[in-house]
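To start, the structure under review is shown below, and the notes come after it.
Note that one protein chain is taken out, while the other chains of the complex remain in position.
Coming up: subunit A.
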Amino acid sequence: MEELRERVWHGSLNVEIMLSDSIVVPNTPLSEKCYHIVVLRESFLALYLPAIVRKLGNNVIVTYENPYKQWWFEYDGVPVPWEYPCGVLFDFLCNSSTTSTGKEDDQRLQMWKLKLCHGNKYPPGILPLVDGLRQVKDHWKHQWKQACFILNGSAKRIMSLSIPDFEAFWQSLISRHQPDYIKVREKLLTPNKTKHIPIRVWTADASFLQPSIPANSDTMTLFDVMTSMDIKLQENNRAIIQGIVICSDEDIINLYDLFASIDGFLYVVIK
């Protein structure tokens, strides 16, 4: 169990960042307009912006105030929101997933190819990063408040965290220190007294759902949850969590315990 949690925490993606054609200085060699990085699945793309802009920012024709404001990513022409964990976005936008047996569909190095864009007119669905890192932190905090409310019926547990505890919680994400993260996370959960499960589902037709799933004493499986949303899991309609195709008879509370993301939600991608 602990090993699996650790693997989820350390899960990573190979990402190629290419400057968008609309902002790159003409005749820039490929090596100067492209940057290969490894991002953690359980992190936010916005947290990588300073390093990316530092690396590629000398080769753009635009002037920019800071590494957050007016920047965004696109994948295959589709704007990529920064406010969801990287792994969820990857699973939704382009995953060729591994099965629960660990067998890979493809032996090639999987690369998520993103375009780095800049402009004062944001594409639909992209949250303007007007407050930089502070905004990322605030957004994450509010996601946890919501998750805490869903889990416990009130947001008191997170609202009553001490400032040092809350800062340690955030810093654990930045410094990637899992024990600190788990220590604070455990204060937000009440084992066996969970009221509802914070779950978000991205369906195959790109609908984004946040169902209310009661945590009954009776076992509730992923199949039950999907059925409650009229989603039929089958060969070409699989449930993917943390990049893994999940069997529909898995207990939803166990899945939450193992695979919930850094913002307190369990994300299920159907594709």
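Heads up, the rule we're going with is that a residue touches a chain if its C-beta (ideal position, glycine included) is under 8 Å from a C-beta of that chain, and two chains touch if they have at least 3 such contacts; residues count from 1.
Here, contacts and distances are computed from a predicted model.
In the listed set "Rab proteins geranylgeranyltransferase component A", "Ubiquitin-like-conjugating enzyme ATG10", "Ribosome biogenesis protein ERB1" or "Small ribosomal subunit protein mS29", the entry agreeing with the UniProt name of the missing subunit chain is "Ubiquitin-like-conjugating enzyme ATG10".
Summary of contacts with the chain left out: across A:T28, A:Q146, A:T221 or A:S248, the touching residue is A:Q146. Shown as candidates are A:L4, A:V25, A:M111 or A:V130; the residue that touches the absent chain is A:V130. For the chain missing from the display, the contacting residue among A:D138, A:E167 or A:D251 is A:D138, taking the whole complex into account.
Contact residues of subunit A toward the unshown chain are 81, 83, 122, 124-128, 130-131, 134-135, 138-139, 142, 145-146, 149-150, 155, 159, 207-208, 210, 212.
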